[in-house]
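All protein chains of the complex are present and in place, except for one that has been dropped.
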Amino acid sequence: MTGPTLMGPMVTHVDAPRLTLGFDRFERLDLDRHRAVHGRLYEPRLSKLMAMADQVDLRGRGGAAFPFARKLRAVGRHMTTGDIAVVVNAAEGEPGSLKDHVLLTRAPHLVLDGAVIAAHALESREIIIAVAGKGPALRSIRAAIAERKLPVRLVELTERFISGESGAVVRAVNGETPVPPGVKVRTADFGVDGRPTLLSNTETFAQLAVLSSLGADLYAGVGTSTEPGTVLLTVGGSTVVETPIGTPLGTVLERCGTTAGQGVLVGGYHGGWLTPAVATHVPVSRAGLTAAGGTLGAGIVLPLSPGTCPLGEVTRITSYLAAESAGQCGPCRLGLPDVVRALNALADGSGGPEGVRRAASIGRGRGACSHPDGTARFALSAIEVFEQDLTVHEVRGGCGLPVRGFLPLPMIEGGDGRLAVDWTRCDGHGLCAHLVPEIIRLDRNGYPIVLNTGIPPWVESNARRAVAMCPALALRLTTPDVRAERRN
Amino acid sequence: MDTPQSEKPGVRWLVPAGIAVTAGVLIGAATPAGAVVVTEIQHFMDFYSGVFTLVGLTVSMVAGLVATDRMILKIQHRILAQALHRAATLISMAFLVSHVVIEILTRNADVVQVLLPIGRTSAIALGTVAAHLMIIVALTGVARARFATGRRPWLWRALHWLSYAAWILAIIHGLLAGRQAPVWVTWSYLVCVAGVGVALLARGLVTVRPRGGEEELPEESRSKAAKRKAAREASRSAQQAANERIKVSR
């Protein structure tokens, strides 16, 4: 097990590593080291590649688990007519996921191998890698590209939750607003600049490289019979572990030095919760986790340690998700704050789980992407799993535990403000609720209730207008520093 | 969490379009055919920009006064009235600028008179003072959000009331300076005065009768105020509790 390195999070593996091969010896695999560890690059033809992917049922590792062979086929149809582009989605929008980052910083050539293999098979002349933010990952992949002298284009994405959605990535590459497109378009047919595009997750390309180098039979040597291969998991937002599919989750947690605690969230913030009992035994596979009520997703595993209020943690995350909405679909933009309100009501005992269920149902199936669905699933599974805590809240209005913030959230940047009411001046005019209904509602008496989410970008101009228009000048925008001062 | 301007799709084509339109206007005005059009525009502005400044100012004041009403208007009407108030102020400032520029070009006023209220005729001096007051008032309006965090919220209202002085001076300036007004202009002055008068009356009623709008006995209004205070306290503490709950303690 490699200890914490300068390059970032801890990386470990259960059984034999494949993607993380060589990490014991090297911090970063440059070209020579990569060739030494993984051997020569084989670039099979498209038909062979598709056959291999079919045989091992290689699935995308970005969360949707789309069969990769099918994707190859769909894009391959355009080989004669179109100018195909290959896009590596390294956006990794979720705060709890680190695997793409790890791959890019420590094994960039594995990813590049996969991209080159796909590009060669599809006779594509353009490879694009979409990276979020500027950090060690960007530097590393840039250096790797320079080493191989490949004509690979790097696109920088904003670090938002929905940045990693495939439609949003394509739009960002095209230079448009990086939000999921309103109408679903098949990237395989119309992607970058309207050309047929093969877009897949970083890990998928890395797996493709391993598949090509090992061959289908050897590749299927680990994992389950229906889901061969390994998978990268991010545990606790701090450790990346490679494990063969089918390993019990308990083993993985143990390898990472944690336990199931109060419950385990699998599949990230669009996934589902598992009770500790279930979590220890459930196999890490799509089938196994889905059967248990969770999902594999992008391999995010977040155990919730004891000592923190689970409901509060869930509320905190849901607030973040509500603020991260792209803001273009009504059911998501307005429905998610409703879920937060319902959770708040649940937490102080004034509401029940039905309130959450009702609020969460509005987004179902509606919207340009899966954000409302995923958030709903996350919230609903939470109230199932933490039933005990719920009862305590309902009866006593609180469980007495503080919220320690164990579930990871991105750091708050300087410009993040909140709306606050100066109660000495507020006279219940109510203009604020009309201008910023996502965040401010009026209670029975006509006074405002300000939701404690951050101010999403599409709300900012209205929030400023509300501050200016309040007849009593009772609304203000505060910055986190000011809030911290007030707290002390 | 500011959306970078480059991300907003609308803004991207706005700047080049604006430049293209401005260039088009500049080129078009240089052509002789454009000269005819521009002369008509100039004639229009020479005659009417002053009038429209006053009309815009009046509309703005009436809208602003109307926006304070709680008895008749629903909240969304109040917001629209405020939006109208801002738009009208903006338009009347634009007309003010064009009025001043045209008067300088036609040598009816000196450049100095724009800055200082001097001159042979007091009429123009009145206009200068009115314009300066208008600008101050508009600036307070723009910076209203700053006052939300300041310690003296009453200051904003006090400064903003200068608009009445500006308006009165503007009316007198309009009647004294310039040409003899045709009948309809005089009537429009009367209408402006009447409009603001009515709006002021409505505003006065709001201050005298707080929300609810019914005549109250002193005890009733006191108990109502007490109830309101209690309700406000309840909302505040509920809010605080909600905030505490998800506050991360370290």
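Here are a few things to note about the model shown:
Read from first to last, the chains carry the letters A and B; within each, the first residue is number 1.
Everything that follows uses one rule, which is that a contact is a pair of C-beta atoms (placed from the backbone, for glycine too) under 8 Å apart; a residue touches a chain by one contact, two chains touch by 3 or more.
Assume contacts and distances are computed from a predicted model.
You can't see one chain of this complex, but its UniProt record names it "Peptidoglycan DD-metalloendopeptidase family protein", from the set "Energy-coupling factor transporter transmembrane protein EcfT", "Peptidoglycan DD-metalloendopeptidase family protein", "Taurine transport system permease protein tauC" or "Ferritin-like domain-containing protein". Within the full complex, the chain left out of the display is in contact with A, B. Taking the complete complex into account, A:G446 is the one of A:P228, A:G272, A:P408 or A:G446 that touches the chain left out.
Residue-wise, the contact with the chain that is not shown comes from B:A88, picked out of B:V51, B:V66, B:A88 or B:A138. Not every partner is drawn; the one left out touches chain B at residues 18, 21-22, 25-26, 28-30, 32-36, 38-39, 41-43, 45-46, 74-76, 79-80, 82-84, 86-88, 90-91, 93-95, 97-98, 101-102, 105-107, 179-180. Touching the omitted chain from chain A are residues 330, 334-335, 338, 362, 430, 433-437, 441-443, 446, 462, 465.
The definition used in the following text is that only the chains that are shown with their structure count from here on.
Chain contact summary for the complex, chain B toward chain A: residues 1-4, 7-9, 67-68, 70, 75-76, 78-79, 82, 144-145, 147-149, 153, 156, 211, 228, 231-236, 238-239, 241-243, 245-249. In the complex of the two chains, the chain A residues touching chain B come out as 158, 176-178, 312, 315-316, 319, 323, 344, 347-348, 398, 402-405, 413, 415-416, 421-423, 425-431, 433-435, 443, 445-450, 452, 454-458, 460, 464, 467-477, 487.
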